[in-house]
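Every protein chain except one is present and positioned as in the full complex.
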Amino acid sequence: MDKNNLNNIPKDLFVPLVRKEDTSEKISAPSRTFFQDAKRTLFNNKPAVFSMILILFIIIMSIVGPWMNNYGSDEQDLKRAKMPPRVPALENVSWLGMDGTLSGTFQGKDVQQATAKANARFDNKEEFIDLEVINKGDGTRNSAEVKATYRIYEAKDMKDTYFWFGSDALGRDQWTRLWEGTRVSLIIAFVAALLDLAIGVSYGGISAFYGGRVDNIMQRIAEILVGIPNLVIILLMMLVLKPGIISIVIALSITGWIGMSRIVRGEVLKLKNQEFVLASRTLGTSNGTIIRKHLVPNISGIIIINTMFSVPGAIFFEAFLSFIGLGIVPPDASLGSLIDLGFDNLRLYPYMLVFPAIVISVLMIAFNIVGDGLRDAFDPKMHK
Amino acid sequence: MTRYLLRRVWYMLITLFIIATFSFFLMKILPGSPLQAEDKLSEEQKEIILEKYGLNDPIPVQYAKYLGGLVKGDLGVSFKFDNTPVTTILFDRIGPSALLGFQALVIGSILGIFLGLMASIYRNSPIDFSSTIIAVIGTSIPSFVFAGLLQYVFAVKLGWFPVALWGTSAHTILPTIALAIHPMATAARFTRTEMVEVLHSNYIITARAKGVAESGIILKHGLRNALIPLITVLGPMAVGLMTGSMVIEQIFAIPGIGEQFVTSVMVNDYPTIMGTTLLFAFGFIVIILIIDLLYGLIDPRIRLAGGK
Partner (left out) sequence: MSKLLEVKDLKVSFNTYNGEVHAVRGVTFDLNKGETLAIVGESGSGKSVTSNAIMRLLPEPHGYIKEGQILLEGVDLAKKTSKEMQKIRGKDISMVFQDPMSSLNPTMKIGYQIMEGLMKHQNMSKTEARKTALELLTLVGIPRPDVRINQYPHQFSGGMRQRVVVAIALACNPKILIADEPTTALDVTIQAQILELMKSIQQKTDSAIIFITHDLGVVANVADRVAVMYAGKIVEIGTVDDIFYNPKHPYTWGLIGSMPTLDSSDEELFAIPGSPPNMLTPPVGDAFAPRNQFALEIDTVMEPPMFKVSDTHYAATWLLHPDAPKIEPPDAVKHRMQGFAQTGTKGGGKR
């Protein structure tokens, strides 16, 4: 060290330090509660936030969507069946496919044959079919190619009618049906998830909290129930019950609670044996208070996460049931039934499938992302 | 170990018993009989048929016969398909389903593990990001939507693969892909999470302190610890495959058990429904049992417990 420096220090600094405040035990970082940390982590997670917004948007649409135009969900009009989507503002954006036209490419050994095929397909309304020759052809099979665009709204004298998402095989407005179907699917999913929660938490919680014989018996029963595949039970239940919203909810809840109860039981068992519960007991806290103040806050995270994940499961099962015809019965709509109808018309009228498929996929993806985000948020290790 | 095995087998039997009983009484409640297929029979002929299938006996007797039949492997006869024994129907159909399921499981798992591994090594890089996206989409999009999409794009529009049905190996490709997405996504997610956790373990630090190269750390030290828990996920995956098969087989018109089940549900062919249910339950329980045993064998901590 610099000897000069050392000797130049004023001597009056070498006196005992007079302390102003006791700074030895100061804690320097701000203290935050667990839920504050969790909220922060969640809202920092951009995909999760985006997904939550999407879910909210879809929920809102499912409520107000059908009111946005004048069609009822059940107005059947065969004259207006199978109309493609047509949105006023987007009509001129040709690649979006919302301009109220049907198009396709047709092949033949020459342009004439190809054109003939196009006409056949599109009600032979030649004056409303725009043709574009892609390949003149040379007489060999399928060498000529023609792209035909059918201005179907004009052809059917519906110049002022707009079906935003098109119409289905019976002439019903798809936009209205889509949002009503989404509503039905969401209701089923949420109610089923809540029932799962209620049953699962009670079963698992009681089993774990009382332990001993109670736990033993309850777990044996659960083990046996778990041995039966979900889908099988659901299908069997649907056979017994009349198809409809309530039956689906019941069928879904009968199987869904087991997963939740297992997780809750696991958590409660873990917590029960942890030292802070023991400490609380030695201080004389009652059972009820222990449950309320110690167990519930610690398992609430996992319950929320699990519920978030059971919603897409319920959506899927409902969709599947409706898809195979055991779920929502026509003329009611649900995402599954819409997809089922869409599949039937996939080749010629793909839009009937596209919209419900997008909605259900977005819903399920969004719920999964939010579930993941919540899982991270409630994990103290992920709090930054 | 053997006690554990015995206990599990015992539970298996109880579960099957319950399902069988449940199925039986369900079948009795719901309308439907071997007579469904034929309307133009005389009364006597109908009586003969009913006698033949023991349907005039009192319920307890029928129940006993039913259980007895089960033990012998007799699942009754189908109401719809000209009274073919259910076992025959199932037997014919198990091939495609088994093949499809097996392919999907193997391909899905291997790809998934690989994806998850890459994601964990290159954390927070584009590789991680895209792998996570694939995983999320794979577990989220309903299988029938995805299958339908595959069918539309690759078979109908592009014509690369046959649209439906079964027969050549080309027929298996699209359905396998559709069915494999779920196991793949699950495996990828799981592998990534496990690897990330494993790579933070103390024994990995020890290995680094020994001078083991990074590739050795990941593959030799990390992966084997990360994959062991993956076995526990195989159970739910297998269930998922069963569920998925019903959907996929429907869409691709594959003559498998799943499709059979759905069809028999739609036409109310109760014996077939019950028989298939029992088969599913049986298969499921056996798979879970095998997986539990496998887990015990592979994890040395369980295998050699009490070796101090």
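Annotations
Each chain gets a letter, A and B, in the order it is written, and its residues are counted from 1.
Throughout what follows, contacts are C-beta pairs under 8 Å (C-beta built on N, C-alpha and C of every residue); 3 or more make two chains touch, one makes a residue touch a chain.
Every value quoted in this text rests on a predicted model; they were computed, and no experiment measured them.
The chain not shown here is in contact, across the full complex, with A, B.
When the missing chain is restored to the complex, the residue among B:4, B:102, B:160 or B:203 that touches it is B:203.
The residue touching the chain not shown here, chosen from B:193, B:225 or B:268, is B:225. For the chain missing from the display, the contacting residue among B:67, B:212, B:231 or B:253 is B:212, taking the whole complex into account.
Contact between subunit A and the absent chain runs through residues 1, 6, 9, 11-18, 23-25, 28-29, 384. Against the chain not displayed here, subunit B makes contact via residues 201-203, 205-214, 221, 224-225, 228, 299-301, 304-305, 307-308.
By our rule, only the chains that are shown with their structure count from here on.
Our note on geometry: subunit A versus subunit B, Cα centroid distance of 24 Å, whole angstroms.
Residues of subunit A that touch subunit B in their complex: 223-224, 227-232, 235-236, 239-240, 312, 316, 319-320, 323-326, 339, 343, 346-347, 350, 353, 357, 360-361, 364-365, 367-369, 372.
For subunit B in complex with subunit A, the residues that touch the partner chain are 11-12, 14-15, 18-19, 22-23, 26, 29-30, 136-137, 139-142, 144-145, 148-149, 151-152, 156, 239, 242-243, 246-247, 250-251, 261-262, 265-266, 268, 273, 277, 280-281, 284-285, 288.
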